[in-house]
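Would you mind keeping the following structure in view while I ask a few things?
With one protein chain held back, the other chains of the complex are shown just where they sit.
By letter and in written order, the chains are A and B; residue numbering begins at 1 in each of them.
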Amino acid sequence: MKEKSSVFSRFGDKKNRGRLMSFALVIIAYIAVEVLLKTGSLGSMFSSLLVPITCYVVAAIGLNLNVGISGELNLGQAGFMSVGAFCGICVSGILANSISAGIPRLIIAIFCGAILAAVFGFLIGIPVLKLQGDYLAIVTLAFGQIIKSIFMNAYIGIDTEGLHFSFVESNFKLQPGGKMLLNGPMGATGTQKIANFTVGTVLVIVALLVVYNLMFSRSGRAIMAARDNRIAAESVGIPISRTKMLAFVTSAALAGAAGALYGLNYSTLVPNKFDFNTSILILVYVVLGGLGNMTGTIISTVVLILLPELLRSLQDYRMLIYAVVLILIMLVTNNEWLMTKWKSLFSGKAKGGA
Amino acid sequence: MADNTDKNMKAPVLDVQDLGIDFGGLTAVNDLNMQVYDGEIVGLIGPNGAGKTTVFNLLTKVYKPTRGKIYFDGKDTAGKSVVDINKAGIARTFQNIRLFGNLTVLDNVKTGFHNVIPYSPITAILRLPKYFASEKEINEKAMDLLKIMELDKYADYKASNLPYGAQRRLEIARALATNPKLLLLDEPAAGMNPQETAELMDMIRFVRDHFKIAVLLIEHDMKLVMGICERITVLNYGMMLAQGTPEEIQSNPEVIKAYLGD
Partner (left out) sequence: MQFLSYLINGLGLGSVYAIIALGYTMVYGIAKMLNFAHGDIIMIGAYIAFFALTKFALPFPLAVLAAIAVCTMLGVLIERLAYKPLRQAPSLAVLITAIGVSYFLQNGAQILWSSSSKVFPSAISTGSISLGSASVSYLTLITIATCIVVMICLTLFINRTKTGSAMRACSEDKGASMLMGINVNMIISITFAIGSGLAAIASVLLASTYPSVYPTMGSMPGIKAFTAAVFGGIGSIPGAFIGGLLLGIIEIFAKAYISTQLSDAIVFGVLIVILLIKPTGLLGKKINVKV
């Protein structure tokens, strides 16, 4: 333990505090929710949002690694979620007969979702990471669209003869008794709902561990160095493409895991669920939470998912208010005058207290 | 030109032969021949626009040469990338400071150990024992470098918040972390006051002796160049104008003409 603390003491207390806060926040929130669930004081609407919230938190943490730490705008995170979701659903469907217990099957499905999304991340990363700036962003957008239209046209099923796959509906035939896993634009139907909040929370903690452990390591420093100054990073021997790829693939894998959990939380899931708007939504969580700030990402994701629900009484106006809140936050946080006033207010108070 | 006969016995660490590069129709560097030997401090001087930084960019493979060869440590460097050349043992600083502005001063130096003390991302994510051992070593060595460059008191500062002179020294510390055989310094004293420059001269000499490396530096501050360089190469219009000891260069009429005009 002595050795560990000597390693971290030089990292600066701020970073350690941020990390501790993230974990504390997740654990406290989990306990609070469980208590509310046990006492039955959580409405059905909120309890149905618990698993989706953990999914979006995981996807957002992944995206923050890509956008905040690695500094590359990614407009296709929902695409990786989609890959994870449908992979997870298929894996769970295929294993339904051999593994009847839900939790181990869920974990295998999440793992497979993460792996397949990582493979997609790697393949798409090869062209994407050759580009820079807005050109890179548009290719991730294009990729998200491609994934969506592929799943809109994919037919996958399983029967006594094995796994069947086709892009054309009329070519697709299953033996009697066979099970349809993916049905083109209708997506996955009749999925066994095996996701739960506890596994979701564990996944959030795993995501935090992966991202923080990466951030405070040789690879993490390389990723941030490549973001801050490409040329200088190369000059100290950091291979830019490989470094950016690491962030990109890790981000994709986390989105894939999140997607698998999400997919197994509903009996039906349409490919349209993971469109450009979903990618943008996750990006909004990340930017509002603060680039590179994982605790902020968790808070902003939870708040922004709950906000429209809390505003439900305002009916049609809720999304309008959401939009206004979004614009105002950006205008206020980027206004230097307001921010210095805000900070001086705080430091003034601190001095008064001391 | 062959001023040091004893040096001709050894192979040079850097051997540049007939080096040249054209940008479109413009010849930026032409017919450059120069050698740097182990443990030497060599100056590269010349009027503004003479092509000094271009030479650095050629040596570090930012630009591919149009003509000529660069041998480092006896091996041809053709086809190597910027990353390869750093791994081979050439480290540099930049004229327009290029730090990792959002990282701490300490982390800036730690990035330099990327290939010196490597471990895999899996080791990092799983926090295997190798992670702790490597990080401890990186941390100690980085702090040593900060002490040498008198930056240890700034270790936890954000690099972009450092004063100008300290930023230049931090770039040197980061370059040294990559364990180079040859250190390229691009105007290390620019923006420093005479006091700081004098300290920098001591640091450069100390670094050369302590790490047993060769130093090639571009500088406009003649006091620094004449004070610490054992040999000097003068560039003008991308061509080598003169080469020799500080005394020879100072008395060379060609050099005086290039600097003062006709």
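In this section, a contact is a pair of C-beta atoms (placed from the backbone, for glycine too) under 8 Å apart; a residue touches a chain by one contact, two chains touch by 3 or more.
Keep in mind the model is a prediction, meaning the values are calculated, not measured.
> Thinking of the whole complex, not just what is shown, which of A:Leu174, A:Val202, A:Leu291 or A:Ile305 touches the missing chain?
Here the residue in touch with the unshown chain is A:Leu291.
> From the list A:Ile103, A:Ile327 or A:Leu345, pick the residue that touches the absent chain.
Only one of A:Ile103, A:Ile327 or A:Leu345 touches the chain omitted from view, namely A:Ile327.
> May I ask which residue of A:Ser48, A:Gln132, A:Ser267 or A:Ser344 touches the chain that does not appear here?
The missing chain is touched by A:Gln132.
> Which residue, A:Val67, A:Cys87 or A:Ile194, contacts the hidden chain when the whole complex is considered?
Touching the chain that is not displayed is residue A:Val67.
> If the hidden chain were put back, which residues of chain A would touch it?
Chain A touches the missing chain through residues 67, 73, 127, 130-132, 134-135, 137-139, 141-143, 145-146, 148-150, 152-153, 167, 230-231, 276-277, 280, 283-284, 287-288, 291, 316-317, 319-320, 322-324, 326-327, 330-331, 333-336.
Convention: only the chains that are shown with their structure count from here on.
> In their complex, what parts of chain B are in touch with chain A?
Its residues touching chain A are 60, 62, 81-83, 86-87, 91-92, 94, 98-104, 106-108, 110-115, 117-119, 121, 123-127, 131-132, 134-136, 138-139, 143, 155-156, 174-175, 177-178.
> Under the definition above, what is the set of chain A residues touching chain B in their complex?
It is residues 3-4, 6-7, 10, 12, 209-210, 213-214, 217-222, 224-225, 227-229, 231-239, 246 of chain A that touch chain B.
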